[in-house]
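With one protein chain withheld, the remaining protein chains of the complex are depicted in position.
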Amino acid sequence: MVGIITYGVYIPRYRIKVEEIARVWGANAADISGGLGVFEKSVPDLDEDAATIAVEAARNALLRRNIDPKDIGAVYVGSESHPYAVKPTACTVGEAIGATPNMTAADFEFACKAGTAAIQTCMGLVKSEMITYGLAIGSDVSQGAPSDALEYTAAAGGAAFLIGRDDPIATIHHTCSFTTDTPDFWRREGEDYPRHGGRFTGEPGYFKHVEGASNLLFRQTGKSPKDYTYAVFHQPNAKFPQKVAKNLGFTSEQIAPGLVVPRLGNTYSGASPIGLAATLDIAKPDDTIFMCSFGSGAGSDAFDIEVTDAILSDKFQRDTAPGVEQLLKNPIYLDYARYAVHKGKIVMQL
Amino acid sequence: MRDVAVIGIGCTTFGEKWSSGFRELFVEAGALALEDAQLSGEKIDAMYIGNMSAGRFIEQEHIGALIADYAGLATHHIPSTRVEAACASGGLAFRQAVIAVASGMEDIVVAAGVEKMTDVEPGASTDTLTGAADREWEGFVGATFPGLYAMIATDYMHRYPLTREQLAQVAVKNHYNGARNPIAQYQQEITIETVLKSTMVAEPLRLFDCSPITDGAAAVIVAPFDRAREFTDTPIKVLASAQASDTITLHDRRDISTLDATVAAGKKAFRLAKLTHKDIDMVEVHDCFSIAEICAIEDLGFCRKGEAGKFTADGETALSGKIPVNTSGGLKACGHPVGATGIKQVYEIVQQLRNEAGKRQIDDAKIGMTHNVGGTGATVAVHILGRV
Partner (left out) sequence: MSVARFWRKIPQRYNMIGTKCENCHRHFFPPRTFCPDCRRTGRIVDHKFAGSGTIVTYTVIHTANEQFEAFTPYVLAIIQLDEGPRMTSQIVCSPGEVKIGMRVKSVFRRIATDGETGIIHYGTKFVPVE
């Protein structure tokens, strides 16, 4: 049975509050937090990037379970802030976890759903027995243009999922996707910041694709929202996942453990994966989890997941690596000036 | 093995010498040394030149040949050799010259040191100096040269009773001496407050704990002691030459606050000269940073480990003290043109022993010592010189 063998998360320690960003641009913090449901977001350290975050998340996953890294046959890293335009983050991760050289690797880009696309690819390679284990990572140090709406939520973080057949802690029974060519949010080559279609990112973007993939999965499996203990949706803010959950028929209790965006911000390729990790952090055997990601461009990947007994067995030691709640604790707050230095928003003389 | 004497000395002023390039610096120092020895150039049998990094500072290698050429000696076809051991390049060049004469291989040998540091941006200069440490396992991870000595200071101050004020007194004393040395880069006296208020470089070391970027050159001429009186009325005998090595990285040392290479070279020098600490009238030590002088005084054995701070604060290393240290102003006030420093130290001791040290003169100076360190202590050269 193909599923999640182990998982790990990494979130940088620095934060900036929405009210601090609002102060700089003369905006009303209460309106923004009220509108987005986000209060603060994570900020990478000066020496962190999507690769270092991916490595830490992967290493955290491997701390929890006794896996020989040489048995990892594939590493895929999804991000929209890969450190290089050409030179895969996945190679650096593979090297840093000791999986090289007998493995395949590539980087994925699909806005915020590149991480879940990597999970699907690993599932295929594992299920076809081409590899024993595949590592799928979603990691980002997302950029939002100064004073743009996205600046309030674009955050940093990542999660890694090791996919395999042998005694998973959660089986992935089914996955399916809904993809179209929709220009809701994009970044041209060489540009520092992404652009978006404003309100167009809602209905024709997020909602159409999340609902499309979710309903497709319900049709293919014969299941419905009430069959799930928990649900995780892509979380660019708190409002969209709350609304789509309601539209589909999920309750606020089902989505609660996976809804970390109010305290974390939108970690783009890390968003759904971290939401899933936060849910697995508290899940028990036989819990079922519905996940549907969203990536602009656009597409959604839906998953039907069931937690197994292995999650509480000796084989999986959840406490040897920090969970999402622990990573959200003890943040170090920055003012906007230091935040701008951390994010490379200040033009330096070279 | 023959006895060796210093028969001539010369030194440029030290400082930011915009009008002097690398070659001009050497020629000036060399000419002064030849003048001092009343020697004409064609009598020189060999040259050893200490230089740390002409390759990075002025994109020039093959310094031995370059210097021989510009000294007007290329057509005499003498052996001319560049010697490198980071900041100990000068001390090693002196030792090579002494060995050449002592062995009987050569008679009249020039030992010189030259460094031109201001033809590059300060940033490039400090990065070049990091090459004195281990680039791979110290420089690459973010260590700077002051940072390494700062870690020595942190360790030392954690274990021994050295106060920040006592450490600053090292620089104050050296500036006092430098103000009395015509060639010194800094001619102004400073106070402890000057040091404590200066910019932090690497905690706990501040700007005034650190030797500066300097251009300069020095040259001395050595000859068999038996022939010295042909050239000078005041031959100064080389009583001992010792050199030692240790691990390149600070983290591999046996004891972070002790430069074992200093201990080894110092002991050997005293043994070779058949002298003890009481016999030494003054010593030039390698104060690339104030903490380096503290460790040097102890590691050479002039006081016990942990006591150099009080020793300094009590004035024992001042001109009027029990053992004057760095009468030249040291690296701090005199300046530190890297490859030249080891030779400048010999220049200063010879001046003292000849009673030519002016306002810094130590009464009845008979025996002096020099101590030159490369990197954080991976190379040390110690020499003892005496008036006879």
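We just call them A and B in the order they show up, numbering each chain from 1.
We take it that a contact is a pair of C-beta atoms (placed from the backbone, for glycine too) under 8 Å apart; a residue touches a chain by one contact, two chains touch by 3 or more.
In this text the structure is predicted, and so the values were computed from the model without any measurement.
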item: Among the chains presented, those that the missing one touches; value: A, B
item: Contact with the hidden chain (one of A:9, A:51, A:162 or A:244); value: A:51
item: Listed residues B:27, B:44 or B:143, member touching the removed chain; value: B:143
item: Hidden-chain contact residue, picked from the options B:251, B:271, B:304 or B:359; value: B:251
item: Selected residue (touches chain absent from view) among A:33, A:92, A:132 or A:254; value: A:92
item: Contacts of chain A with the absent chain, listed as residue ranges; value: 45-49, 51-52, 55-56, 59, 83-84, 87, 92, 95-96, 98, 341, 348, 350
item: Residue numbers in chain B that touch the chain omitted from display; value: 123-124, 126-127, 130, 136-144, 146-147, 150-155, 158, 199-205, 249-252, 256
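Keep in mind that, in the parts below, only the chains that are shown with their structure count from here on.
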item: Centroid distance [mean C-alpha coordinates] between chain B and chain A, Å; value: 59
